[in-house]
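Please see the structure below; I have some questions.
Apart from one protein chain that is not included, each protein chain of the complex appears where it belongs.
Chain nomenclature is as follows: A and B, assigned in order of appearance, with residue numbering initiated at 1 for each chain independently.
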Amino acid sequence: MNELIFFFNKVIVAGSVIGSIYAMGAIGVTLVFAILRFAHFAHADLMTLGAFFSYILVVAFPELGGFVGLPTGFVVLPVAMVLTAIFAIGLDKTFYKPLRDKNVKPVVIVIASVGVTLMIQGVIRLFAGTTSRNFFSVDGVAGKDIFRIKLPFEAASRKIFITEPQILLFIFLILAVGLLHYFLTRTRLGKAMRAMSDNPDLARVSGINTNVVVWTTWIIAGGLAAAAGTLLSMDVILKPDLSFNILLPIFAAAIVGGVGQPYGAIAGGFVVGFAETLSVFNWAILLRPFRDSIPEWIELPSKIAFVPTEYKIIVPFVLLIAILVWKPTGIFKGKVL
Amino acid sequence: MSAGITVSSVSKLFGGIRAVNNCSLEVEAGSVTGLIGPNGAGKTTLFNMVAGAFAPTSGQIFFDGEDITGLPSNVLFGKGLLRTFQIAHEFSNMTAFENLMMVPGDQPGENIITACFRPSLVRDRETEIKARANEVIDFLSIAHIKNELAGNLSGGQKKLLELGRTMMVDAKTVLLDEVAAGVNRTLLQNLTDNIQRMNRELGYTFFVIEHDMDMIAKLCDPVIVMAQGTVMTTGHIDEIRANPKVIEAYFGSPPKQGAA
Partner (left out) sequence: MTSLTSVKREIVLFSGLGLFLALIFFQMGTAFSLRMLIEAACYAIIALGLTIQWGYAGLFNTGIMGFIAVGGFFTVLISFPVNDKFWNSDGPAELGVVGLYLLAGIAITWAVSKSHRFGFPKKLVTFLTVLTFAISYLVVISALEPAADKIESGAGFIGGLGLPVFAGWIIGALGAGVVAYYVGRICLGLRSDYLAIATLGIAEIIKAVFKNADWLTQGTLTVSPLPWPVPTPNDIGFVAARAGYLTVTAIIVVVILFFLQRAYNAPWGRMMRAIRDNEVSSSAMGKDVNKRRLEIFILGCMLMGLGGAALVTSTRIFDPSGFLPLNHTFLIWVMVILGGSGNNLGAIFGAIFVYIIWTISEPMAILIFEAVKVYGNDWFGWQAPSDLMARALQMRVFVIGLTITLVLRYAPQGVLPEKVIHHG
């Protein structure tokens, strides 16, 4: 029983947490792929930037969380999202749009986004240094609420372990997905986005204001990036190089789910997240209760894991390669760019 | 020197759409065969399958007796089956002369090891190719545009250049995809003459898609008519023109008697 709880904590909970983060990042990436047709390498740094915006707000107004009974980081999140969205629009206007207007090959814009990544990273590290920061160690902010749920079984001495930021993350994801769904299916602007994603020339000729669609894309992408970055930092820690390690899994999630399909991005995020947790999990632990029933001549290794923990980064990548080789359109049949 | 094409019960489905439907035809070796038909008849799709752009859903294609179904264009090139494009696909940043020189397939200089370590071998073959290119230029009388960037040529000149490229190798059969498109009248006459000369003097087989009926009339015999994905009829251009079924395919059924 305890082993199952351990499995639940290490795989299900952890996988859902990281999967939600990947999902939120991947939605932004896949939308930018669909509307602007390039791989936005700077997306992960947008996440870090959003997290830093939140952190600055928390330091400035630490008591805000107390009013509502929620962590301050979460309360200031909407503001950080807005700031990041504005920043993203500014990025596009300054760096990407001029290149688009010159009709360069999409690869050139990707290289430009690499340049943007480096600039954002440099600025963040300049102003914030390279140390880690904790959203819950700021003066005046309440500590992190951790819930330890005890199951009503006798054999279960271990508890299910989930933190408040994690619960907020799930709630936020569900809300965000719901809103996104409503937006894309019921509003004019959302439908215009879908039209542009399918056929930009036709969309333009049909009178759709492509500039507004582009801005909306960046607002959604930037806002979700800020949320993902903040919630991730609240779950673990805020570091300036938070970003680079997640860039690859997010791209993998977007491609696995099908480029240009927001729901695919969500599915892809969870696939990648669970793949990570499942592959580093020590399955030998689940076999322990059966130790006695296994014949003596079979020796159970103490550790059965597909991938040693140090090599965790390989997992999203292998998934990516597998999808590219077998089903480049991804789960939800997006574009193959 | 030239070889015939046989299309045998070929079909092509794009999702639910049957672009080519159980089509069979023959292009006789040494002929200049035309392929006409209204829009949507499946001519371009069939043409592209013969040219190796994509494979048929079913059926077979034979060239010079060999089954070439599904082979890609660069392999067909090696077998002597070449194609030109409706919108001229020249190498715009290279001169006309270079456009010709890049064509031959057996250039030792294209192998990087040979290019680096055996310059004299490379030089010898280059001289041969240059001579051939100059012959082609003379044949087509385009010496005045020899060193122009191909992107700067007129539509007709680009088409001539494409024809020239097919002459750089010992091609057997050339698929001409709407060669008259975008070409002015004067140059069109030049093009037609050159195609005829290549056919008569060099023995090339041509399979020609065209909408320009005058050009078809001057150039092609026999003419194959496609409609609704398959062959409707084949024959000399005069018979075709008088065929009521063909007229109906192009223009729809004749108006009923008594209509205003």
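The working rule: a contact is a pair of C-beta atoms (placed from the backbone, for glycine too) under 8 Å apart; a residue touches a chain by one contact, two chains touch by 3 or more.
All values derive from a computational prediction rather than experimental measurement.
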* To do: Could you tell me which of B:107, B:196 or B:234 touches the chain that is not displayed?
  => B:107
* Quick one: say which of A:64, A:112 or A:214 touches the chain that got left out. => A:112
* Structure fact -> In the whole complex, of B:50, B:133 or B:188, the residue touching the missing chain would be B:133
* To do: Name, in rising order, the residues on subunit A that touch the hidden chain in the full complex.
  => 33, 38-39, 41, 95, 98-99, 104-108, 110-112, 114-123, 125-127, 129-131, 244, 247-248, 251-252, 255, 301, 304, 306, 308, 310-311, 313-314, 316-317, 320-321, 324-325, 328, 336-337
* By the contact definition given up top, give the residues of subunit B that touch the hidden chain. => 51, 72-74, 77-78, 82-83, 85, 89-95, 97-98, 101-103, 105, 107, 109-112, 115-116, 119, 122, 125-126, 130, 133, 146-147, 165, 169
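Note that in this section only the chains that are shown with their structure count from here on.
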* Structure fact -> Rounded to the nearest Å, the gap separating the Cα centres of subunit A and subunit B is 52
